[in-house]
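A single protein chain has been omitted; all remaining protein chains appear in their positions.
After this line comes subunit A, so read on.
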Amino acid sequence: MPYTKPLPRPDALAAPFWAAARQSRLLLQHCPACGDMRFPPSPVCPNCLADGQDWIEASGQGTLESWIDMHRAYWDGYKDDLPYRVCLVRLREGPLLVSNLVDRTDDLRLGLPVKVVFDAVTEDVTLPKFTLA
């Protein structure tokens, strides 16, 4: 079965993130000058404007900051998955990530600890997702 959901668009800046995800590692872009961290990556540090941004491996641990259940398929590839769950996670390192919470339970609350899991959706693309820790 071909994968019919949207895939990351080719993006030189974010290429290290996706390469690491294929190896089950979660990276954050990092500023060697001031320590700021983020995803999506930026061509300069938004905090200090330094060039030369690098990447560091994140712990993969964070907290649940919100979640929703999508009942409409804006892409045909989601039609059979409705409703599917999207979450907002605050990583222990600070940045916010939008992702999917793989758990189906409705027993959720803000601040629950979550941890990253890796879903190899195609040969080339692995999506970092989250599960209750």
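Points worth noting:
Assume contacts are C-beta pairs under 8 Å (C-beta built on N, C-alpha and C of every residue); 3 or more make two chains touch, one makes a residue touch a chain; residues count from 1.
Heads up, the rule we're going with is that contacts and distances are computed from a predicted model.
The complex appears with one chain absent; UniProt names that chain "Lipid-transfer protein" among the candidates "Na+/H+ antiporter subunit D", "Acetoin utilization transport system permease protein", "Lipid-transfer protein" or "ABC transmembrane type-1 domain-containing protein". The chain omitted from view is touched by exactly one of A:Cys34, A:Leu96 or A:Ala120, namely A:Leu96.
Touch with the chain that is not drawn comes from one residue among A:Cys45, A:Leu88 or A:Val116, which is A:Leu88.
Considering the whole complex, the residue from A:Trp55, A:Tyr78 or A:Phe118 that touches the absent chain is A:Tyr78.
For subunit A, the residues touching the chain absent from view are 5-9, 40, 46, 65-72, 74-75, 78, 81, 83-84, 86, 88, 96, 98-100, 109-110, 125, 127, 129.
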